[in-house]
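I'd like to ask some things about the structure below.
Excluded from the complex is one protein chain; the other protein chains are retained at their positions.
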Amino acid sequence: MSARLPQPNRLDHGGIINRDRPVTFTFDRRVYQGFEGDSLASALLANGVKLFGRSFKYHRPRGILGAGPEEPNALVEVDRGPADRDPNHRATMLEIYEGLETFSQNHIGPLNMDLMEVNDLFSRFLPAGFYYKTFFFGGLQAWYRLYEPIIRRAAGLGRPPLAADPHHYDKIYTHADTLVVGGGIAGLTTALSLAKAGQSVVVCEERDRMGGSALWQGETFNGETGAAYIAHMCREIEAAGGRLLPRTTVFGVYDAGTFGAVERCHDHLTKADRAPHTARMKYHRIQAKAVVYATGAIERSVGFNGNDRPGVMLASAGHTFLGKYGVRVGERVSLFTTHDGGYGTAAAFSAAGAEVTVLDARTDAADVSIDGVRVIKGVYAGQAHGRMGVRRVDYDGASSGSLDADALLVAGGWNPAVHLTSHTTDRRQSKPVYDAELLAFVPPELVDQEAAAGSVTGAMSTADCLATAQAAGKKLGGKKIELPTVDQALPVSKPMEMWAVPGAGDAAFLDMQNDATVKDVKLAAQEGFKSVEHMKRYTTLGMATDQGKTANVTGLALLAAATGRDIAQVGTTTFRPPYTPIPIGVLAGHHRQRDYAPFRYSPVHAWAEDNGATFMEAGLWMRPAYYTAPGDKDWLDSAVRETRATRGSLGITDVSTLGKIDIQGPDAAEFLNRLYTNGWKTLPVGKARYGLMLREDGLVFDDGTTSRLGENHYYMTTTTAHAAAVMTHMEFMHQSAWPDLAVAFASVTDQWGALALAGPNARACLAKLFPEVDVSNDGLPFMGVIETQWQGYTARLFRISFSGELAYEVAVPADIFDAFWQAALQAGAEWKITPYGLEALNIMRIEKGHVTGAELDGRVSMDDVGLGKMVSSKKDFVGRAMSEREAFSDPDRAKMVGLVAAKPGDKIIGGGIVFDSAEGPFDYTTMLGYVTSVAQYSPLKDRAIALAFIKNAADWHGKTLYVVSHVHGKSIMEVRAESPHFYDPNNEKVMA
Amino acid sequence: MSDRYGFWRLLREGLRGHTGWGPAWRDPEPKAEYDVIIIGGGGHGLATAYYLAKVHGITNVAVLEKGYLGGGNVGRNTTIVRSNYLHTGNELFYEKSLQLWEGLSGDLDYNVMFSPRSIINCFHTDGQRDAEARRGNQMILHGADAVLLDKEGVRREAPLIDVDNPRFPIYGGLMQKRAGTARHDAVAWGFARGADKRGVDLIQNCEVTGIDVEDGRVTGVQTSRGPIKAKKIGMAVAGNTSRVGALAGLRLPIESHVLQAFVSEGIKPMLHNVITFGAGHFYISQSDKGGLVFGASLDGYNTYAQRGNLPLIEHVMEAGVSFVPAMSKVRLLRSWGGVMDMSPDGSPIIDKTPIEGLYLNAGWCYGGFKATPGSGWCFSHLIADKPTHHIAQMRLDRFKTGRVIDELGAGAQHNLH
Amino acid sequence: MSPVLKNPLGAKWTAGRHGKAEGGPGVLASHTAGLTIVEVAALPGQAQAMRAALKAAFGMDLGAGSPAEGAENAVCTGPGQYLLTGHDVATVKAAVGDLALAVDQSSGRVRLTISGPAIAALLAKTCPLDLATWPVGAAHASHFLHIACTYFRRGDAEFDLYVGRSFAQSVGKWLLDASAEFGLEIA
Partner (left out) sequence: MLIFCPHCGMRPSEEFTPKGLAEAPRPALGGDDRPEDDAWQDYLHTRTNKAGQTNEYFHHSLGCRRWIVVHRNTLTHEVTGSTMASEFWQNQQQAQDWEAGQ
């Protein structure tokens, strides 16, 4: 451990920091020392640092306002390199550790000489909403190219990280009978009551340890110090099975007892202290039957000029630094209060040796005598002076004067932290309600499974908080526990109503980060922005990173005054999750980048990888696009080679990814009849049939073959893309429309590996693989199916073809599919069997005029793709009714056609638009249609071919058309239209 | 003194303490009768009133708003403006709307901060590239602009996008340069101020509780502030269309779904364009203030509550971090939800209803914000009996005729669009 | 000769210790290769009769068919729907006859058995359900980090996971990731 450095504002005793463990860290490259248990804020304050940052709009120098998550000013960057940069960290919540490096943000030049402070000089010209009223000169281009870039550069707070986050994050599903939000003394008391009644309880506390202000504010409990009392309560809760989660922010309340919480596991530790393989943060999705909101209250400031000066802070913050960290934020302290609570803080500072003057806004305040504390009644802080740190405070009111001060603490009253109780406001049909006596919003009436405890209820004294905790425990079925006797209790009273002092204006800040002032609120009202939402949006009050925790209520109180309404009438804005900002990455958890979604692999994926395959995504599947062989120049070269080999001799491809559904039951044929457009009742056992399914809206959904394996047993295949959707559709139709059909079905996609053998030698190869099966044209005719065995395993042989060749698909159980694939390769070796991928398949199916998802894009009818003849007129089926709507017989519908490039080497562009002229005009009224699929080289045609949809398709066969693509530099390509069935139109090859 | 906005006025007001700014709009009591009532003081309703007054000279108009002006989806969206649609039924309309956006600040004398920072839709397969090429081509044929980017083009435009995404690599993107973002509240306020200036009564806190129909035609409305007569009533209440329609006995092809949106803390510029990740239905842009503004798909269940649930939130963050890995450490500031009028084909309806004098503007799905000026323009023309060709296909009866406008090809299921 | 069964879990699924190396493993995992799995699904209205048939043929007592009433070799995945292990499809089909669909899923599903002291902490990362409320013998169809998965509770700290074969590599990889902090021993 390095030598101890001086910490000028650190008292030599007090606080709950570990004075045995000095911690060295930096801020703006200067080295400082604090103690273990310090926040960055407390450690820097201990070192006399007052200036922490700059405000968003006017770049005014700012210090610390609060001591916790409400802090609007002191945002810093924690830098561990560009990838591990952590901007906008609240200094009050950042725990220091050895070697921590932090930086101030949002300034040009050093923090104390920020060039952007020029904004402050012109602040009178930059009132709320100024940007709506100017920047017109020069029109759109001037805005976009000149004004807006300047605004964008000036805006923003910290610097963004520039690379992937090196940390990992976990999502944890956490369950509890009751979630207690807030581990202060009220939350812990309720938790103990519930845990003792046998409930499973989780207590989430946003700060670094359980206990809240009881830890340090000097009250005693049954004679014990707060820290000791809290410690033994925590032990009791854990002994009863409760879980205590410090550093855990419950950020949102969702439906049915679901809560989002983030636990910070690493940020307070040095790298060496972090357990390996553990997450930086955990996102707990908490499911609880009941909840206790023990979220506490947040102190508010008062609007007066200069209330944003470094050194002006909330009284509770000053008290926290003193009590929790042993840091005295000033020697000559002015304390401006509107209620008795300020006196406890005054007494604590006085006891710590500070010279304290209380400015009590109340003329009728009771006399309080505290050693060394001067009290001036009926006055308010009118103006704080001192650009880089408060030096002097002018007070006014019943008397006026000026005080030398190096700190000004403000006790403006308390706002219960009602945020979470309003996330699901609709459940209670009520937002937080305004209590005109407390001058604060309190939770609305809560539902049965909810309770509130502690100062969030509006309770002020510790004794009252404990009583609410006991009531909360009782409401939720807890066991009665003895409440402690509180001694040395701090004074409390209801506040006097003073939201802003007389004369507060341009420099009286409400939203410190966004620089929204008392004057801005008045201006909003003057301009007609009288709804609280209008005021918020117009002034941006409450829209900063602290979401107005210290500012909102004051802002709307001033709006109420400016518009002559009650505060209750004005109401609050809606609180939205998250309660405090949380890293986006923690909510993503494990599922990011490569692990964003699972991969689905065919059983021969590894073989394909080892044999030169390049894969493409097909939904979650990885499918070989093409196999690169020695000598292949590019993907097209490979695909053409694979096509030629298949057409010329024998190809093999993996079709394991097709959806497969096993259908059984006496009504299976009836079910198929209703699902498909064509008839199924006459299909013999041992035969397959091509089927087309429509959606209920009458447009084509999916196609595939279904085979009849037994009297009541069918095996359906779907496209890879629609496998899940078809299964879901079948389940929907069966269960919602025809639940009495005696049929059951199951997805067997993963059970079967399947390959296609295609080409003139496919039969010979199949015969070698299945020597005991008659695979002759008679034994296994086109659309025939045989179930047999391969090496003791079931094998299904289907004589079907997508490529247009003589072809077979063979399915065997996935466990042995790799072995079967190898056997097929071996068997086909004598015919130079060639594996082919999707690119070659694409060439072949386009040559054959077979459609895929490019054509069946959810907008085409059966007729559009030339399959209108597949409609049985004898029966009803899904989609039939809607396909009888008038648009379906519109003569202008685009229908499928084949296109052939005019000459070899010409490209046809996928997504190109078809016109009948090369000269134009090209617009939407002259377009005939569009290209859906392209084979950039068809060996059959020795040039590019394509499938397209055009109006009056049949009329264009044999004629010249033009494919135009403006997004390819207005390329215009001459093509000839044809029937889309380029290859073997009479199916002689597939039937051979 | 002119009440026009501008630099010199700002300067003058600054020097005299901003005492000269008058209200942006009046706060009138409702009259007994108007020529036209627009139900809904959101973006579309205000824009309709503005164009009724400005283009058609119809100024005896009331806009009735249940809450505060601009409090619906115009105040809770991700501010994206674009005209990158495939189908004529949509593209003619959205391109008209985009053209209005381009001159809107000047037209309204209100800086709506329309920023043509471009949109890029990233795709992941050759098939998707062809589909995007077709869309780009068709956009151009409708007078819009489009550029097809390859992988490197996307990388150049948006260096922080993980184009080499190890799960769903990006092959390229379709870019519309004229697309961008705008300041959403300013749009509502600008139209409101413009309409008010031309004599339109904007009546807030005035809930329509009944629509009076006699002999098949409207005669007026009942409101929380008393009855108001009118021979023409325009509904522009997306999010509440079914509820308001029911007041006139209409059952409409609409479901209500929540779309969540998210904004991060402000940070210095890291993303210039609006950019979308096809594999995650994720979109993101960065606001002038520095917040990353992003979202993805619907939660999927029907709701009128303006909030969503965690599973979708998790999905959005997963997609976001996969697409823009650097955003992992940026903090989420706020999330919210807007209630979407989901139609069965994902496209809007601007049409007359079977009740004479009752006009419908609904079914905006996610597309309402970018449509604001176009919607107001076209709806005002329809109400003024001068319907324009831009909305020729946005018919209410299209689900009966089958002439649907299905951009996604997802079919007749409201929550799939 | 019998063909070699292809390991569905991929190359990263290797026997031995993974993740945290110190101390005993928090999670133990094993994969049963060659296990016979048959999916049965009762036709409408036949669930009870099917369960009776299964009881008669194989002695499986499946109660009234709730997810909690499973047996180690009859894991409930839905109403009238089970994954049966240890019997081949022909035997099962013969037992259920026309009461139910029966299909072989021996290759289609992969069963992983996981156990160990950290099992609750591990499953809290992968599964949204509260496993503390499940009795031993209960089965729940849910998800494993977004992947459809049926969980069967074998013992206090022992679970079977049934996942689709094509997803198995991702399941394996993600199980390695999730259990790294506890230390994983693959048998």
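We just call them A, B and C in the order they show up, numbering each chain from 1.
The rule is short, and it goes like this: a contact is a pair of C-beta atoms (placed from the backbone, for glycine too) under 8 Å apart; a residue touches a chain by one contact, two chains touch by 3 or more.
Quantities reported herein were computed from a predicted structural model and do not represent experimental measurements.
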item	value
Which displayed chains the unshown chain touches	A, B, C
From B:169, B:227, B:300 or B:387, residue that would touch the chain that is not displayed	B:300
Positions on chain C where the hidden chain makes contact	44, 66-67, 77-79, 81, 128-129, 140-143, 148
Hidden partner interface residues of chain B, rising order	240, 242-243, 246, 251-256, 300-305, 309, 311, 314, 344, 399-402, 412-415
Touch list for chain A against the chain that is not drawn	254-258, 287, 426-427, 429, 674, 696-698, 728, 731-732, 734-739, 875-876, 881-882, 884-885
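In this section, only the chains that are shown with their structure count from here on.
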item	value
Separation of mean Cα positions, chain C and chain A [Å, integer]	31
Length of the line joining the C-alpha centres of chain A and chain B, rounded to whole Å	22
Distance between chain centroids, defined by C-alpha means - chain B, chain C (Å)	48
Shared-contact residues (touching 2 or more other chains) in chain A	171, 285, 591, 595, 597, 599
Shared interface positions of chain C, touching two or more other chains	none
Of chain A, residues touching chain B in the complex	56, 83-88, 124-125, 127, 130-137, 139-140, 143-144, 148, 151-153, 155-165, 167, 171, 252, 254-255, 258, 260, 285, 423-424, 426, 519, 523, 526-531, 533-534, 537-538, 545, 547, 576-578, 581-585, 587-589, 591-597, 599, 616-617, 695-699, 701, 853-854, 857-859, 882, 885-888, 890, 909-913, 922-924, 927, 930-934, 964-968
In the complex with chain C, residue positions of chain A that touch it	170-175, 275-279, 285, 287, 590-591, 595, 597-603, 606, 621, 657, 662-666, 712, 739-746, 748-753, 791-794, 813-820
Chain C residues touching chain A - in the complex, by the definition given at the top	1-6, 8, 10-11, 19-20, 34, 39, 41-44, 98, 100-109, 124-125, 127-130, 132-133, 145-147, 164-167, 169-171, 173-174, 177-178, 180-181
